[in-house]
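Missing here: one protein chain of the complex. Every other protein chain is in place.
And then chain A:
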Amino acid sequence: MTQFFKTHPKKAWLALFLLVVGLALILFTAHDQFLYRQPIGRVLTVKETSRHKRTDEFKNVDYQMTQKLTVKVMNGRYKGKIVQVHNRYSASGALDQHYRVGQEGFLSQINHDRHGYSASLNGLKRDTILVFLLWLALSALILLLGSAGARAALSVVLNFGLILGAISVNLRLQASHVVLIFSLLAVIFTIVTLLLVFGANLQSLLAMVATLLSTFVSLGICLVVMALTNQKGIYYESMQYVTQNPRTLFIAEILLGSLGAVMDESSDVVATVFELKRVDQRAGFKKLFKAGMQVGKSVMGPLINVLLLIFFASTFTCALLYLKNGNSWGYTFDMSMCLGMVQSLAAGIGIVINVPLISTLIAYVLKGSDESVND
């Protein structure tokens, strides 16, 4: 340990600093009840009062339990009071949950009668574990990958802020220009991310142009196919959490979903072809184009797989519920997976189209600069 401090003083101090900040943050969020307006209670004792076997009409066997909890209110008007809570939960826990001693959750309907205080608990306080994981991810990024890791984290935070901003603009315009807003957002995203990751240079500019071109071309192909097939097999009613026109929102999701992957691919191709040009100044259009295609070909498969797994995993819980409710495989697919499927296919098309697009673009630009040098 002291050895490490001597050989890498900067890194060791940084690690120590991150550790202290992390501990402080976790301690703080464990005691931040005063920041909340909703009353928060800590579970003091737990007693299981009943346990029933339940069988539904599809012959699924489950158990339903009732817990009697004593909970201490941690903030607000009732701070310090002890309340009784009855909590009903199931063994599968799809919508409910059991509570353990020491956990904290949000209280509602606090009542006072001659037996004392009673309330109901709905939902755990999860900020501490979230902050812990956030801290772990950031520390790993910064300690292992240095400033590149920090910049990557910054770009993600910025992009998250931009999404929220775009959503409030979208709501202020009463969802009348969803596609336009999110198209603009895609352009801003691409510029911000590539500037942060690559810096302001020719490489980023080329990657930006190719990324946007492929994303919009793939969206175009997708829309044409949808129109030609009359959107057969796409069930917008299966979209979750919809508060506005699902079709335009879905188009926005398609647009954003593949953006990161296409940027990833563009930057890989650009980096390799620039490196080739640096090593071999005389490389012509054909050689550069071939090198770009080679890289593109090898990264496109894994990238599509990344998105495919993300989109499918998100449909898993829902699909399982449909199956267990006696629905057929076909209906389950339509209701829970078809939109994810369309999204992954659209993303895949964007990723594949991008390969020849960026290769041609970069080979053309670099070939041109070479000739001007030779002249």
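The criterion applied here is as follows: contacts are C-beta pairs under 8 Å (C-beta built on N, C-alpha and C of every residue); 3 or more make two chains touch, one makes a residue touch a chain; residues count from 1.
Keep in mind that, in the parts below, contacts and distances are computed from a predicted model.
S.K.: Using the UniProt record as the reference, specify the protein name of the hidden chain from among "YibE F family protein", "CU044_5270 family protein", "Sugar ABC transporter permease" or "Phosphoserine phosphatase".
M.R.: "YibE F family protein"
S.K.: Thinking of the whole complex, not just what is shown, which of A:Ala12, A:Ile82 or A:Ala153 touches the missing chain?
M.R.: Of the candidates A:Ala12, A:Ile82 or A:Ala153, A:Ala153 is in touch with the missing chain.
S.K.: Out of A:Thr70, A:Asn87 or A:Ser267, point to the residue that touches the absent chain in the complete complex.
M.R.: From the options A:Thr70, A:Asn87 or A:Ser267, the contact with the absent chain belongs to A:Ser267.
S.K.: From the listed residues A:Ala291, A:Ala319 or A:Ala363, report the one that touches the chain absent from this view.
M.R.: A:Ala319
S.K.: From the list A:Leu276, A:Leu308 or A:Val365, pick the residue that touches the absent chain.
M.R.: Hidden-chain contact among the options goes to A:Leu308.
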